[in-house]
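Of the protein chains in this complex, one is absent; all others appear in place.
As written, the chains take the letters A, B, C and D, and residue 1 is the first residue of each chain.
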Amino acid sequence: MEEIKSTIIQRIKTHFSDATEKEYPYNRVDFSVKKETIPAILFYLKDEMGFKHLSHISCIDWLEENEFEVVFIVWSPTDKIKVFVHTRVDRENPVMDNVDMIWRQANTYEREMREMFGIQFTGLEAPEEFLLEDWEGPPPMRRDFDTEAYATNTYWERPGREDAKDIRETIEKRSGEILPDFAKKYTR
Amino acid sequence: MVGTPVLFIAIPLLAAFLIPLLGFVWKESVRILPGLVLLYLLYLAVNLMGQVAHSGTIVEVIAGWAPPWGINLVFSPLTGLLTTLMILMGFIIWIYSYRFKNIDFREAVKYFILLLMMITGSVGIVLTGDIFNQFVFIEITSISAYALTAFYKGRDSAEASFKYLIIGSLSSMFLLLAIVLIYSQLGTLNMADIADKAHLMKPGFKILALIFFITGLGIEAEIFPLNGWTPDAYAQAPGPVGAAFSGIVVKAGVYAMIRVIFTLFDVSGTHQFLIIIGMITLIIAEMAAVKQDRLKRMLAYSSIGQMGLVIVAFGIGTEEGVFAALFLMLNHAIIKSLLFLSGSYLVYNSTEKYIHETDGLAKHLPITSFLFALGAIAIVGMPPFAGFWSKWSILSAAAHSNMILVIVLILSVSIIELVYYFRVVNRIYFFPKQKEVEPKRPTINALIAMSILGILILVIGFYPDSVTGYLHSASQSLLEKGKYIQDVLSTGQLFIQ
Amino acid sequence: MMINDKNSQKIVDIIQNYARKHSLWILAYGTGCGAIEIPPTMTSRYDAERLGVRGAATPRQADVLLITGYLTTKTLKRVIRVYEQMQDPKYVIGFGSCTINGGMYWDSYNTIKALDRYLPVDVFINGCMPRPEAVLAGFAKLQELIQAGKADGARKYKENLEWYRANQKKVIPNWRMPEYNW
Amino acid sequence: MQEILQYTWGALVSFVVAFTVGITYMGLNRKITARVQNRIGPPWYQNFFDVLKLGSKETSIHHGVMQHMGPAFIMVTAVMSLLIIPILNDNRFFPNLNFHGDLVFLLYIMVFGPLGMALGAGQTGNPNSAIGVTRGLSQMVGFEIPWVMALVALMIQYKTTSIVDLMNLQAETGRWLMFTSPFAFLAAVLAMLGMFRYAPFDIVGAPQELASGPMSENGGKYLFVMMSAGSVFAFAKLTLYVDLFMGGANNLIILVVKTFILYLIPMLYGIVSPRYRTEQAIRYFWGWPSLFGLLAILQAVFL
Partner (left out) sequence: MNMIYIVFIVLLGGALLTFFANRISGLLRDTFFLLTILATTVLFFTKIHIGDTVSFTLAGLNLKWGLDAFGWYFSLIVLGLGTMAAFYALSYMKGKDRLGYFYFSFLISILSMLGILMSHDLVSFFIFWEVMTWSSYLIVIYSGRNVQKNGINYILLSALGAYAMLTAIVMVYANIHTLSISEMINTYPQFSHVQQVWLPVLFLMAFSVKAAMMPLHVWAPGAYSDAPMAYTSVFSGALSKMGIYGMVIVFVSMISYLPDDTLFKETFAWLGAITAILGTLWAIAQDDARKLLAYSSIAQLGYIITGVAVGTDLAMLSALFLAALHALFKGTLFMAVGAIERQTGTVKFTEVTGLIRKMPWTFIASLLAIIALAGIPPLGGFVGKWMLYESLINSNHYILVIAIFFASTAAFLYCYKFLFGFFLGQEEKEWENVKEAPALMVLPMLILAAGTLVLGTFPGILLKPADAAMQTLGYASTEGHLWSMSILFNEWGDQVLLRPLVYAIAGTFLFFLIILTVKGWKNTRYVSTKDISSSGEVPLEYENLTFSVNFYQPFLRAVGPVMKKRMIYYYREFGSGMEALFDYSRRIYNGNGQTYAIYVMIFLVIILLFKNSIFG
């Protein structure tokens, strides 16, 4: 296992100079690359190294760093190893390359991210509407989207429900954990 | 008395020599003169036919030498019918080829001389009562035919002509052999005389002579293994010449063969042999025709097949059979000429004459296509057109002789024939036209010629009685051998007295 | 029940309502987690069929629209459509807290908080989720209402269609639906 | 005129009887199914409520004339079947139109309604309806084979095409045809499974897959008429079986008992069965049932 992991790291690093690896125990290896390298490294992983399966594409909103982190999780059924490929996209101009020509199922994940985070994938050919029907607000999964305010404005609320509206302070009290500032503003 | 049978030989020969001479005086006369000659001969033939029907066979002695010593011409109902048919076909072909391909003066001279010679030769074959004289006429016909085959002077034409020449010379050789054999045995060349004395021949010689005759004349009559020259010659010769081949030359060949078999020798088994060989010819030719990709070759094979059918019908040997055979010869001459004439306009500008080049021409050449389709429907024997009646006569003749197998085979072959003709007709009418094909509209004289043939098909189809009377007397005259001998020989005696 | 009473029912209505209350064909719109409560309600443990409650295959045949849980705007559109396709008389049962006040989805960006703003609800069943006993009690209440002739949600909907429409259109901006035709 | 009144009266009375008994049977079916599944189940008269409720629906929609007429078609079939099938051995009480050859007529009139309804279902434009109809028609072709074989076997054996003749024959000899022609009875009963469209042959209107198939767009009065017609038709079919194979009935009670016993067969078979796909159903009917039908014919021809 370790040998395989080290050869993977070896090969990736020789081929892609900008890749920085991070090793995890068991069968997981992480790489961070620039977003321009993404199609190339995914092609390489799929065609040359046997990572046939795209497990997931995920996104993390790093509001403080003003970046989105997009994570591609690929899996090799022969080596039984999963590889996480991280990349960062500018939050102001979230554009990156579309990879659904490598894996057909990437299309679905990309459409979801387009709707939920507003990341534009160049050349993604799919109808605009996916999960959100007739959505007119900003992408709802961005952390600067205020859900509560939106819900209060949009949906009529039955009067008389005042309890347990904001449990942040209770949580703070109970756990003793001190929430950072951004969390106070954007989470509940 | 409007004329004598000898005019059928003399006038066209004279005209053939006059054509180039007159041509120097007036160029158009080269084209007109053959037509006038043929028209006159047609008038003569029709008149003589009436005379024959009225007062029996006309036997004309040439140069005063009475049969069996001299050469004589026999204008019986049979030969008269064939002569009329040939001259009629010749006349129609003349109308058709008056301006065919816009050949220039020099070529027109050749063409019309050769055509006239070929018609003369064929008529001679039919009319003559002398076996050697017949041979001479066969040679005249063949040589004109060789030349006409090579008329386009192309490589393929020359090759076809050369093949024809080779096979044709084999034919002459065997014929000459046969004639020599007979002469050595009987010391006579007059057909009636030979027929009269045939029993005097040694059986071995008789059969040998017969075999040589069959081989030699079979080549002219397009019997199966002997007909290798046919497709090439038909395909390479100009369209009207192809029509002349199938309408005139082959008929003469078949006549010669049948005359030899029916009148000269009376060998048992010949009829069965004719049926078998005709059947084989029919089947092989029709099968070969299906897969042809060139129009004229297809027509040529079809022609071979039809001649095979004629021979089968003769082979049945009864009066009905002979009647059917003559009827088929008549119909075939008309229909196949129509097919050749209209077909050659369908592939007018083509060098290879592929069938697919006729695709969709019906829009551009409506009348030609219609006449071709009419010919196709008629030749496969669809009622109520001419072909049906001859097919019906053959079948009923075969049935009266209890030849069920023959009937079945003929009909099966007819189905094959139907398939390839209808395929072509479908192409002409329903396929999109090929871009590179430039259809040529037929000239007015060609249209007239083809229309005459089309009308003949309809007339015979709707009212077969218009010809059956002549055919019946002709078939009787073929079968009445004794009468033939008596007619010919008695003329001579009369003359002596 | 007084004969002369304006609100009293005719004898025909009594018979009809009696039949209606004993024959409730439900269209279970299993939107949320509540759908899992329907099988125990219908099967041998609680056997709602003894009350005449029975599943219907299509809205055309159904009498009761059972909305089992939270409704996103996207689902609401379908629910309205289904409700409008049902034949009169028709009843709606809101099922679970989510239909009452949003329940745990009270601040979700795409979930409505009160069903009766959008459809006329005849009976609400409280609980997250309500147990089958509660569901049966809800049906019993509905039967009571039907017999009394008070389950008139459909009439209310028809009369106040504009108000309902306005509410519906507020949360469903792109209204691509045919006109209401039962 | 007298006759027409008589026939109309007979038709009316038999319709009422068939309606009542048929609906009761349907209710009993639900009750028994519930009991088999260890439920209490609805009362036996539950289906009266259902029919009454459907009849009291205030509004209805239709997608066109054919859908509007569809239920009438199927009702015609039910009523015509009732008119032709003798209810009792003694024809006095329910005079109806029996005549020689009515078996053949029945075979055709019994598909008249379903086909008419299928047209109505087709007009709704609901794909589920059309799919249900195709399955139903396919299945019908399946079960008609053993059914016709059984009937032909009876025709051969007893040289008649009249139901009354067959009933009289059983009354005279005192032996039921289900014992004298057991194979024909078997084939007919197995065909009946398909005719009733209970499980395992209920793919036609499978609520889970097809949303009740041909009926998916019918509600209110249309479903009311269809359900009534279904009940009447079911009773008519059961009566036909009783008439043909079980010696008919001398009074209504015996008829009800006999039909109910017969009705138990598809019902119980359905309760314990899963569902066949259409082609499986067709192959089923062309397997054993048709073999029994063939045996019945052989028996009729050679014995």
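The definition used in the following text is that a contact is a pair of C-beta atoms (placed from the backbone, for glycine too) under 8 Å apart; a residue touches a chain by one contact, two chains touch by 3 or more.
Keep in mind that what you see is a predicted model, and the values were worked out from it rather than measured.
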What are the shown chains in contact with the chain that isn't displayed?
B, C, D
Which residue of B:W389, B:Y470 or B:Y484 touches the chain not shown here
B:W389
Touching residues of chain D against the unshown chain: what are they?
7, 57-66, 68-69, 71-73, 75-76, 79-80, 83, 97, 99-101, 104-105, 107-109, 111-112, 115, 118-119, 122-127, 130-131, 133-135, 137-138, 140-142, 144-145, 148-149, 152, 155-156, 161, 211, 216-217, 220-222, 225, 277-279, 282-283, 286, 297, 300-301
Residues on chain B that touch the omitted chain in the whole complex?
159, 162-163, 166-167, 170, 174, 207-208, 210-211, 214-215, 218-219, 225-226, 228-229, 231-232, 267-270, 272-273, 284, 287-288, 290-292, 377, 382-384, 388-389, 392, 395-396, 398-400, 402, 404, 407-408, 411-412, 414-416, 418-419, 422-423, 426-427, 429-430, 463-465, 468
What residues on chain C make contact with the chain left out of this view?
29, 58-60, 77-82, 85, 88, 176-178, 181-182
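Following the convention adopted for this analysis, only the chains that are shown with their structure count from here on.
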When the mean CA coordinate of each chain is compared with the mean CA coordinate of the whole protein, which chain is closest?
D
For the pairs A-C and C-D, output the one whose chains share more C-beta pairs in contact.
C-D
Relative to chain C, the most remote chain by C-alpha centroid is chain B
Between chain A and chain C, tell me the centre distance in angstrom, where each centre is the average of that chain's C-alpha atoms.
40
Taking the mean of the CA coordinates per chain, how far is chain C from chain D in Å?
36
Please compute the C-alpha centroid of chain B, do the same for chain C, then give the distance between them in whole Å.
98
Quick one: which residues in chain A touch 2 or more of the other chains?
none
Contacts with 2+ other chains: residues of chain D
none
What pairs of chains are touching here?
A-C, C-D
Residues of chain C defined as touching chain A within the complex
73-74, 77, 100-102, 106-114, 117, 167, 170-174
Tell me, which parts of chain A touch chain C in their complex?
132-134, 136-137, 140, 145, 147-148, 150-152, 154-158, 160-161, 188
Along chain D, where are the residues that touch chain C in the complex?
30, 34, 37-43, 46, 48-50, 52-53, 56-61, 207, 210-212, 215-220, 223
